[in-house]
Structure formats: C-alpha cells, structure tokens
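Only one protein chain is missing from this complex, and each of the others stays in its spot.
Chain lettering (A and B) follows the sequence in which the chains are written, and residue indices restart at 1 in each chain.
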Amino acid sequence: MLFTSLPFVIFTAVLIAVYYLLVPRNERWGLLLIASLAFYFFADPRYLLFIGVTALTAYVLAIITEDYNAKRKAYLKANKENFDSDSKKKYKAVTARVSRLMLVLALLINLGILAATKYTNFVIETIGAIRNQEVNFVNVIIPMGISFYTFQTVSYSIDISRGTIKAQRSFWKFLLFVSFFPQLVQGPISRYGDLSQTLYEPKRFELRNVSYGFIRILWGYFKKLVIADRLVIGLKTLTETPDEYRGAYVFVVMMLYAAQLYCDFTGGIDITIGIAQMLGITVKENFDLPYFSKNIKEYWNRWHITMGTWFTDYIFYPLSVSPTMLKLSKWSRQHLGNAIGKRVTVYISCFCVWLATGIWHGAAWHFVVWGLMNFVVIMASQELEPLYAKFHNKFGFKGRKWYSAFEILRTFLLMSSLKLFDCYRDVGMTFRMFGSMFTTFNIGKLFNGSLLEIGLTRGDYTVAVIAVVIVFLVSLYKKLRGRDVREMLFERYHLFVLCCVVLFLATMVFGAYGMGYDASQFIYNQF
Amino acid sequence: MDELIEILKDLHSDVDFETCTTLIDDKILDSFDIVSIVSEVNDRFDVTIPAKELVPENFNSAKALWDLISRLEED
Partner (left out) sequence: MKKSWSHESKEYKIYVVLCLILGLAIAAAGLYALQKLLVPKYMRGVVEGSMIAEYYESEVPHEVLFLGDCEVYENISTVALYRDYGISSYIRGSAQQLTWQSYYLLEDTLRYETPEVVVFNVLALKYGEPQSESYNRMTLDGMRWSRSKWDAINASMTEGEHMADYLFPLLRYHSRWDELRSTDFEYAFSRDRVTVNGYYMRCDISPEGEFPAPMPLADYTLPETSMDYLTRMVELCRENDIELILIKAPTLYPYWYEEWDAQVRAFAQEYNVPYINYINLRDNIGLDMSVDTYDAGLHLNLTGAEKFADYIGQYLVNHYELTDFRDVADVARAWEDDILFYDELRDAQNAELAEYGELRSWGANAIEN
C-alpha cells in the first residue's frame, strides 16, 4: 500500500479516529498492533509469516540471553567467596560466549531471511555475468519493508547482547515494535530503546501532538505529491532515453533528482512521523536539513540519519574497535608512520560500512558503486582537510558567510552528482553521462523549449518551482530560528488551522496524482 | 586525565576539552575521532573500550570519558 493511495489515507484516518474515540487509553497499543498486522495482511498475507518468524526468533533469543546472563550474574554474586579474580574472569567469559552465540543465531536467521529474499537474484545475476551465462531467476517474494524491520530487529538483538536494553517480555508488544506500520514503507529505522519509550505507554489525546502530526502529514503529502511525483515524470523521460539528453540535460537531471528525492523521501518520513505523532508516539527524526551541510560527512549525519547511525553503531564501531583492528592499527602505526597508520583501520571500517550501505540500498551493482563512491569522497575530503585548513587560515575564509554558502553549494553539487548512479541505474552509463556534462556543450538547448517536451508543462514547472521555494523557506526558517514553522504557527492556532486548509487544498489541486500521472512508488519502498 | 586531554588535543587543538560537555551533541567529535580515541586509549592506558560503550554519554566530555576509562580499568 502506498502512502499516496486512497485506501492508505482512509485506513489511517479510521485508525486514528477509533484509536482515540473507542479504545481505552491502556489498550491503544493493541489497536496499533492489530492495524499493523492488518496492513501487512492486506498487502500480502504471506508477509505475516516472514515478519512473524523474525519477531519470534529475536524475541525468544533475547529472553534466553537476558535470563541466562541474569542467572549467571546472580550465581557469581551469591558465590563471591568461591571465585578468585582469574576464575571470575573465566566464568564471565563463558557467559559472554553463550550470549554471543545467541546473538549469532539471531543474526544468522534474520539477516539470512533478508539475504535470501532480497539478494538471491542479485547473486544469481552476478554469477551469471561472471561466467557469461544465461541465468534463471528464482521467484522469491520480498516482504514489504523487510530491510527496515530486519534492521530494527537486528539492532534489538545486538543491544540485548550488549546489555544496553531490557528484553521485551510480551511477544505482542515486541511484535508491534517490529511491525509498526507507518515505518514499514520507508523507515526510519527505529531503535527499541527509543521507540519503546512511547510505543506502549497509555496515550492521551493531546492537541499539540495531534496538530503537529496532522500538519506534518499534510506537509509530507504536499512535498511528495506536488513536487516529487510531478518531477518524476520529467526525470523518467530524461533518464530512460539518456542518449538524447546529454550534456546540460545531465545537470537538469541532477537538479530535478535532488529535489525529487529529497521531497519524496523526507515527505514520506514526514507522513510516517506525523502519523506516529498523531498517535502519541515519538519516532526518531531521519533528516536534519541535509542540503545545508557543508561537507559530505556532515551531509551523511543529516540525511537518512537512522540508517547512518545504525551503520555506525553496529558496523563501523564494532569493526574499528575489534581486537584485530586495534592490533592492525598498532602495527600500521609502527610500520607506516603515525599519520597514515592511524587512518588505516578507520578507512577499512569505513569502506565496509559504505559497501554495506550500497548493498542495503538495493540489490544492484550501481548501488554498490554508489556506496563506494561515497567512501572515496569521504576519504578524499578527510585527506584534504589539513590542506583546506591551511588554505582557510591563510586567507581567512572560514566563517565568512559567502564561504559557508560556497561550502553548502559545493556539498550539494557533489552529493547530487553521486545520486546520478540512482538515476541512470547503470554504472557505465552514469560515468558517461557525468562526463558528457563537460564534453557536450548544449546549454542553449535547455532554453529552446525542449524541456517542455519531457512530460512537464510550463504550469508544472511553475508549480514545482514555487513549491520548492516554499520548502526552502520553511527549511531556512528552521535553520535560522532553530525551530519548526509549525511550532510558531501553533502559538497562533487560527493561523495553524488556516495553513492546514491551504496546504490541503493546494495538495488536492496541484498534486500530481490520479489519471494522467503514473502513481510512482516511494523510492525507498523496495528496501 | 592530562594524558587523555593530550590525546584529545591532538585531534582538535582548538577545543577546550577541560570544560566542554557537548563534544558529541555539538558534533565536535565525529565517529572517526572516536575510533582514534579508542585506539589511542588502548595504547596508552591498556584499556579496551568495547563497542557498546561508544555512546554519546561516554564521549560528551573529557570527564565522562575519563570515568569510562576508570570504570573499565577496575573490571
């Protein structure tokens, strides 16, 4: 079910009404569970099996781990006098090993399901390509949102193993954490420690929550329907017949895609977080004004945040501080010098993270290359940093307003270039098209009306530009004032309501939905 | 503690580590810095900071980091 489908809107509206009007406060989480399972059931009943297995294994193994650790700890405490420091260490090591075994089991099962469903055909295709053979794809179903809920579940298993969270003792409550429906379409990837704080507690109807949530949903639909789904039409034309649109058109693709992806993805997240907020649940933010970033590292701290922190916490850190890596770090510092040696392990871990990020984004090589290109750019900017610093100090640029603007623009263009991999969906083609920007000079063509032949009318461009300006101004407000426009509006409730009405009507009229527009799926839907 | 400050100063010479308590929240230290710190600490104090301790609360200030190291040394 798409966010923009009428059944989804009706489903959510009915749910919220029933939630507050008919269900007692303490039982509201139960309704959410039923709704989430129903959401899955109507998409495809078989999905329930997958999500059920994932939830059940993580749930059971977490309880076993926690109970076992508690028992061992209690035993140790009760028999303190029988242990010396050495035997205590040994005893603890056994405990750790068992708990690690549980974790490995949980990861094998759940990442195994993810790999088997999402990546089987990718592997078959790759092997076929290497051997230069015809391949037969197998017909596997890919459960909706499997990447998101698997990652949530995996983080739960790891956190249990680390002892940083308490295991959920109610299976149904745990199942709600795994299946909470607004997140299934395109994230964010919540952590149990964060989400559980508000997911199960009794919910009161609060005007502020419901209002914030509501306007946020409208805002999400506005961005998605008015901008993203409109631009996607032009992008399709430009990228499906790339040979006709080289040179300056590639730049147009970059700009359109930057706007399209941002509005589609943040719009979807707004809808998700908005629904959750209307239900009284706090979901972690996934974006923090990414296009205002001054460098790529900052960008990745602000774009798809929950994915970035997931990879940092569960791949980058464990890998970087693992005994092997620490040994390698020591060795390389001794043999390669302090400056280089220090970076070796960080870069190795970083490489792994970006490889994984690429693969996570999709079972295709252009995603892998895209991930690695991010790694290359991050590494390059890291290496060039001292040089930059020298440069800044010499000319005193740092901190100047125009220089910040330049840095923001530079980062934006860099990230938009990398996104071309996602547009052309073919590694060689992406490089060719990127290169054509510098070899084919056809800027004049952009102004001879050819842009009106890619499926967008003058009116479409006008609406898109106005809407993008509105989105920009709203972002700028947050950047400068440090708070959302909706908070300011809420203090003058009549303005707040008026804005809701205008947003709603504008989306109804100017949204690119219905006949004549192809319903475009959320980009992250396949994840 | 001084040795720890020295490690931190090596990374960012322009930060006042004695008083700052928002090293992570204000994004002064990033994940690369944290990994560097872990490996330096491992070298100089012979303490291994496990991945599960790599959370903002332990890295927001030099003091918090020092407490972490002390706690791990005791174990």
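Operating definition for what follows: contacts are C-beta pairs under 8 Å (C-beta built on N, C-alpha and C of every residue); 3 or more make two chains touch, one makes a residue touch a chain.
Note that the coordinates shown come from a computational prediction; the quantities given were computed from them, not determined experimentally.
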Interface partners of the hidden chain - shown chains only, full complex considered: A
Option from A:138, A:207, A:387 or A:480 whose C-beta touches the chain left out: A:207
Contact residue for the chain not shown (choose from A:298, A:313, A:422 or A:460): A:460
Residue of A:14, A:340 or A:501 in touch with the missing chain, whole complex considered: A:501
Chain A, residues in touch with the chain not shown (by the definition above): 6, 207, 457, 459-460, 491-494, 496-498, 500-501, 504-505, 508-517
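As a convention for this text, only the chains that are shown with their structure count from here on.
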Euclidean distance of C-alpha centroids - chain A vs chain B, Å: 28
Contacting residues of chain B [partner chain A, same complex]: 27, 30-32, 34-36, 38-39, 42-43, 48-52, 54-55
Chain B contact footprint on chain A (complex, rising order): 162-164, 297-298, 301, 312-313, 316-318, 320-323, 326, 329-330, 342, 345-346, 349-350, 382
